[in-house]
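Yeah, one chain of the complex is gone here, protein chain that is, but the others are all in their spots.
Presenting subunit A:
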Amino acid sequence: MFPRLIACLLAAFVSAAAARAEAPDPSRWQAVLAAARGETVYFHAWGGEPRINDYIAWVGREVAARFGVELVHVKVAETGAVVAKVLTEKAAGRTGNGSVDLVWINGENFAAMKENGLLLSEPWADRLPSYRFVDVAGKPTVARDFGVPVDGLEAPWGMARLVFFYDPGEVPAPPRSAEALAAWIEANPGRFTYPQPPDFMGTTFLKQLLVDLAADPAALARPVGSVDFEAVTAPLWAYLDRITPLLWRQGRAYPRDYGGMRQLLADGETAISFAFNPADASSAIANGELPDTVRSFVFDGGTIGNTHFVAIPFDAGASAGAMVVANFLMSPEAQARKEEAAVWGDPTVLAVDRLPPEDRARFAAVERGPATLPPDALGPVLPEPHPSWVAPLEAEWARRYGVGQ
């Protein structure tokens, strides 16, 4: 009895130790593929959009058939909670077999994980086979996430751009700057709102206004501690003080998130909305969620753009499988499918002109939808402020507008 028990415990210990073994080396890709076969990858990704969930389900079927990797989409409501989960595991002394193998991430969450040593310690993403087509020169945000060097610790997945939506029947001349938007809100009280920060879309809208209104936008690229926060953000609060009483519900309530805001546009409560995906309105039209008359516009001075990524936590139990999934997500085939408006409409991170002809043809055939602006009409990309701006911006917003008067 007892010897057997001890043997059992030993076996458990040895297997736990094996799980702690070094992360696979992506430059020896065949070895990674071999190690990945049979692994189950728990992919923690925001689950609020069925179109994206469907796309991830497709990825799951493909990696199962091609590489023998089982992909489980853990649908999360808030990526910060995943970071907190990994943090809890680290604080609890776990070093392997963590509950998260792959996480959809960018910006301040990436910065927090990188800073706290919650990611795989060795660079891996820029060594994946698919990475050679990534458009590092044309899309600098694939290497600097909100200005923080990526250092190969997360693999670029897609490009986001802030784009506004409106119904030309209701808004004949859409406002193409922050100032014009304020004037439009004054002329049409109650017909505009934004998700309540700290929802990431709400925070993104604040950042867009800040980049537009700040006297010296260059200050936003620096860590917030090194500049005069009050002075730089003063124009933003003056602007919000002006529009808040004229927002939907007089600014006494806000939609919880981007989906809630889109529902308001669909119900005709608001007349202008926005998304972080240029094809979002087209996708929503294709699914009957928005009327087919909805169109897009951007600010003439440009809108905020960034890259979203997938990262592997330090204690992932299936890091080889996670790399195989990340590599597939970056492949021309998966990227082209993702760009279809009916699938998701998320722009690619690849340099399409550098792809082999058959892959270029995939992108040429992509259907971008009636409400999607062509890439050359999207205007300039404005960089995200340094991630350290997010927390003080959200705190100051909550203090001024989040607690009533």
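Everything below uses one rule, namely that a residue touches a chain if its C-beta (ideal position, glycine included) is under 8 Å from a C-beta of that chain, and two chains touch if they have at least 3 such contacts; residues count from 1.
Everything below uses one rule, namely that contacts and distances are computed from a predicted model.
Visitor: Absent chain per UniProt: "Activator of (R)-2-hydroxyglutaryl-CoA dehydratase", "Methylamine utilisation protein MauE domain-containing protein", "Decaheme c-type cytochrome, DmsE family" or "ABC transporter permease subunit"?
Guide: UniProt protein name of the non-displayed chain: "ABC transporter permease subunit".
Visitor: Using the touch definition from the top, which of A:A65, A:A91 or A:A364 touches the missing chain?
Guide: Of these options, the touching residue for the absent chain is A:A91.
Visitor: For the chain left off this view, which of A:P172, A:G225 or A:G288 is in contact with it?
Guide: Of the candidates A:P172, A:G225 or A:G288, A:G288 is in touch with the missing chain.
Visitor: Which subunit A residues would touch the chain omitted from the figure, given the whole complex?
Guide: Those residues of subunit A that touch the unshown chain are 42, 44, 46-50, 53-54, 57, 72, 74-78, 80-81, 83-85, 87-89, 91-94, 97, 99-100, 108-109, 112-113, 116, 189-190, 196, 198, 248-250, 252-263, 266-269, 287-289, 291, 391, 395, 398-399, 401-404.
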